[in-house]
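Structure, as C-alpha cells:
Removed from the display is one protein chain of the complex; every other protein chain stays in position.
Presenting chain A:
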Amino acid sequence: MNRLTKATYVYWLLVMINFVSVMFNVSLYLLITSYISKKNLSLYLLQQLQVIPGNFRLLFWVVFVLFGCLVTVIYLRRTSTNKKTNKLLWLELLLIVLIFWLTKATYGGLVFLAFADIFFSTDDFHTISNKFYWLIFIIVASVCLLVSNSNFLATLISLPSLEIYISFLPSHVATLLSLMRLFLFIISIVIFTLALFTHVVYITNEKRNIEEELRMADHANVELQHYISVAEENAELRERKRISREIHDTLGHALTGISAGIDAVLVLIDMDKDSAKEQLRNLSEVVRQGIVDVRKSLNKMRPGALEKLSLYDSIVDMISRYDNIPTLTIDLDFQWQGVDLEKTTENVVFRIIEESITNSIRHGHAEKIWIRMTKDDKYYYIEIHDNGKGSPTIKPGFGLTQMQERLAIIGGTVTYQGDHGFTTKIKFIIKN
C-alpha cells in the first residue's frame, strides 16, 4: 500500500476533479434556472427542451450526498484488505452510474472514474492478458464513452440538456462556461491518463522487484547447497576421525593389552600355571572392559534423541521437526508397543526412517508420508509410503545403499516400489 502512494494520490485527484465537475454542472443548472426565471424566458426554454427540468435544488443536495457516499465507499475499499472489496466495487460503480444519471449525463468524465476503479482493482494481470477480457473491456469502454456524451444520449432518451440552458446566457458568459466545462473534462482525462500511467509503472516495478528477489533467493539457494555438501563432507570427516580415535582409544588399547597379555600367558603357561590362569583372568577382564568401551563408543554414535527417549518418542520428535513445512503431513502408525529392541536395531530403524523421509521430501517432493510399523510372529515390518513423484527406475545411490548395509547388520531386507509415489518396505526377523 505504501509503495502505491503516487498512484493513490493521482487517483484521489481524479475523484476530486470529478466531484468539482459534477457539482459545477449541477450548480450551472441551478443558477441558469434562476436567471431564466428572472428574465421571463421560461416558455422559450420549455419550447427548446424535450422534457421538463426537475427540482435542481433537491438534485444539488442529492448529488452532493451521493458523492459523499461514493468517496466513503472508495476510501473503505482502498483501505480494507479482505475479499469483501469486490462487493464494494459494485456499490461504487452503482453510485457512479446513479450520479451520472441524476446529473442528466452532463459530465462524461465520470466514466473515467469508473474505468480507473475497475482497472486499479484488477491486481491479477494474468487474467487480463486473456484476449477475450480485453475485447469486452474495450467494447464496454467505448459504449460508455459514447453514452457519456449527452448530445448522443439525448437522441435516445429525453434529457434537459445543459447546453440548452447555457445557450440562454449572454454569449460571452456562455462561451466562458462551455470552455470551463471542456477544461474540466480535459483535466479529468489528463489525470485519468496519469493515474493509469502511474499504476502501470507501479505494477511493472513490482514485477521487476519480485523477479530481482527471486534471482537473489536462487543465488542464495545455490550457495546453501554448496555449503551443505561441504558441511556434510566435514561432518563425515570429523566422524571418521572420531571413530578412528574411538577405535584407537578403546579397541586399540584393549587389543594391544590383550595381545601383550596373551604373549605373557604363552611364556607363563609352562612355568607357573597358577600365574598363567591369573593372567588369563586379567585378560578376560580386559576383554570385558574392551567390550564395555566399544559399547560406550557405539552409544556415542547413536542419534541424540535415542539416547534419552524411547524409539517411538524419538520418531515422533523427529517427525515434529518437519512441522515447519506447511505443505507436508506425516502420518505415523506405530504398532510396536511393548517391543524391546537392541540399541543397534533401534539405531538402524531410526536412521532408515529418517533417511526415507528425507528422500521423500528431497527427491519425491511429497506432500504426504505414511509410516506404518507393524509386526507378526516372525517379523517386524516397516512401510514408508509417500505421494511424491516416485521413480519408475530405481538406481540405488549412496542413501539406499547405506540403508541396505545398515539393515544387513540386523539381518533385515528392504524392497522399493517407485510407481504411485515411493514405497519402501522393510522387514527383519524377531530375535528371541
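Convention: a residue touches a chain if its C-beta (ideal position, glycine included) is under 8 Å from a C-beta of that chain, and two chains touch if they have at least 3 such contacts; residues count from 1.
Just so it is clear, contacts and distances are computed from a predicted model.
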Have a look at "Monovalent cation/H+ antiporter complex subunit F", "Glycine reductase", "Sugar-binding protein" or "Peptide/nickel transport system permease protein" and point out the UniProt protein name belonging to the hidden chain. "Sugar-binding protein"
Sole contact to the chain not displayed, among A:Pro53, A:Gly290 or A:Gly412: A:Pro53
Chain A, residues in touch with the chain not shown (by the definition above): 33, 36-37, 40, 42-43, 45-47, 49-57, 158
